[in-house]
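Only one protein chain is missing; all other protein chains are in place.
Moving on, here comes chain A:
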Amino acid sequence: MIGGLFIYNHKGEVLISRVYRDDIGRNAVDAFRVNIIHARQQVRSPVTNIAHTSFFHAKRSNIWLAAATKQNVIMVFESLYKMCDVMAAYFGKISEDCWTPKENTVLTGNILDFGYPQNSETGALKTFITQQGVKSQITSQVTGQIGWRREGIKYRRNELFLDVLESVNLLMSPQGQVLSTNVSGRVVMKSYLSGMPECKFGMNDKIVIEKQGKGGRSEDGGKSSKQSIAIDDCTFHHCVRLSKFDSERSISFIPPDGEYELMRYRTTKDIILPFRVIPLVREVGRTKLEVKVVIKSNFKSSLLAQKIEVHIPTPLNTSGVQLICMKGKAKYKASENAIIWKIKRMAEMEESQISAEIKLLPTNDKKKWTRPPLSMNFEVRYLKVFESKLNYSDHDVIKWFVTSDEVESTRCAADAAGADEKKEGCPVTSSSSSSLLLFLLSAL
């Protein structure tokens, strides 16, 4: 198992060093610093073997985390990430200040014992740190079957918020042909419920949904307007009973208190892109670049895209940018090396365009600009609640994060687009306290 855990700041100064096993010498701390943090080249592998000691390392916002071992161990990256999550939950963010030894020394003792990962439930660990010698139920909580929730939670209003965050990845060939698209979605829940509520979450994957669009569908021709969507794979938060999902396809769980990621899913089939982004880049001499980006919305009439933000990367040697856009506001941000174009809302079948003239400083750097991909974010509000008996109020926010990747260097960007899935989330207020049955039939 893990022999030692080291945490450094970006300069390589040790913030925490904990040695769990004898086989890790004290010089391991320095070995890692010299060989990885202070190494001049890029990290070529997150797992390295230095002088017979293996280091797993990850870097999170200026903090280096490294686990050292001399044995053949299971992968511990997850526990490193969890540690960051715990820190972030406890301090609000991950930064050097988090690692003052007051609390975290005790904390790391609870996460790992003799190098064995023990507990990484944020809530439970918080209780560990804050409680002061009072005999509490923490011990039975962390060892029990429901280690993520303590008993006796009470709220005056029982609320549950659900966000569906999706990101669409698109890969396009230089000829504009879509090589692959996939949507990876996250269902993030915020629950403020009393007692030990048993929640159920339904998923209508493989459902056949009637398409609503009537106009502009002529190209579908004789094809049926029905379409089924299948989820390729999903993974669940620890609280979900996996065996039940495996047998009945129902997601049942007792939720942790507060915010957590309930599930992630991934789908690749039949993705219709809600936006088309057409970039045009023309290099005029060595010191000028002309960029034109057109976005076209491509979704059905009942929807409205909001808070659209397009991120257009610019070369590192940009000296000035002149922008003209038809709609919304655009600005060049030197710190991000990008043009940020914001549009408040866009309805169906709308088109907008931006053109930019980028002045470049002459450089003798032979490396050409690698043309990073364009990315785009937007939100869609969409709701359909099938269960009317429970008094759901209908607010919802669905955030769409769309990033596009491309393999090609002659274009500035590829299509950035959303997916055809409609997600509905809703904060729920319910009067029943302990057994809230939540049916969320989302047209996944």
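The rule is simple: contacts are C-beta pairs under 8 Å (C-beta built on N, C-alpha and C of every residue); 3 or more make two chains touch, one makes a residue touch a chain; residues count from 1.
Note that contacts and distances are computed from a predicted model.
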* Looking at UniProt, which of "Geranylgeranyl transferase type-2 subunit alpha", "Cytosolic 5'-nucleotidase 1A-like", "Large ribosomal subunit protein mL46" or "AP complex subunit beta" names the chain that isn't shown? -> "AP complex subunit beta"
* Determine which one of A:74, A:284 or A:334 touches the chain that has been left out. => A:74
* **Among A:61, A:180 or A:322, the residue in touch with the chain that has been omitted** => A:180
* Structure fact -> Answer key for A:157, A:266 or A:329 versus the chain not shown reads A:266
* chain A residues that touch the omitted chain in the full complex -> 1, 9, 13-23, 26, 29, 42-47, 49, 52, 54, 56-58, 69-79, 81, 96-97, 100-102, 105-106, 109, 113-114, 116-121, 132-133, 135-136, 138-140, 142-145, 147, 169, 171, 173-174, 179-180, 182, 184, 232-238, 241-243, 245-246, 261, 263-264, 266, 268, 367, 370, 372-373, 405-409
